[in-house]
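Before I ask anything, let me first share the structure, which is written out below as C-alpha cells.
Missing here is one protein chain; the remaining ones are kept as they sit in the complex.
Right, chain A next:
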Amino acid sequence: MNSRLIVLGSKLAFRSSPRMFTTSAARLSTSKDEGFPDPLDLATGIEKKEMLLRLAGNDDPYNLKSIKRGVGTKETPNEIPSAFEARIVGCVCEEDSSHVKWMWLHSGEPKRCFCGHWFKLVYKEALV
C-alpha cells in the first residue's frame, strides 16, 4: 500500500502530462513491469558502435592494445591499422630494449625501422 502511494506521489510530481489530476487508475493498476530500456536500444553514437563491435567479437574496438610484431620483411610488412593518412608507430626493436622508437608512418609509404622491421599503414574504417 505504501509503495503504491509513493509511486502515485512520484508520478503526480514528475509526470509530463499537462493534466494536473486524473481519475483513471489504469496506469497504476497494471502489475506488469516493463523495466528499463534495452542497453543496445538506449545507446547511440560511439557508445553503440563500441557495443556492436564488442558483440561482433572485437575485444579492442579502439585499437588501444599493442600489436604483436610479425615477420616484418619488405614483402610482408607489419600492418598498422589507421583511419587517417598517418599514424605514429612505436617499435620496440629488441625484446629487452628499454625504450620505444617512435616514427611517423604515412599511408602508401611502407617504412623500415632502424632495426630492420618493415611497417605499412592499412586503412581501417573509423568508429564514427
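Some points to look at:
As a working rule, a contact is a pair of C-beta atoms (placed from the backbone, for glycine too) under 8 Å apart; a residue touches a chain by one contact, two chains touch by 3 or more; residues count from 1.
Please note the rule applied: contacts and distances are computed from a predicted model.
Only one chain is not pictured, and the protein name UniProt records for it, out of "Cytochrome c oxidase subunit 3", "Ras-related protein RABH1e", "N-terminal nucleophile aminohydrolase" or "Cullin family profile domain-containing protein", is "Cytochrome c oxidase subunit 3". Of the listed residues A:G35, A:G57 or A:G108, the one in contact with the hidden chain in the full complex is A:G35. Although one chain is not displayed, its contacts with chain A can still be listed: residues 3, 6-7, 9-10, 14, 33-39, 42-48, 50, 62-64, 82-84, 124, 126-128.
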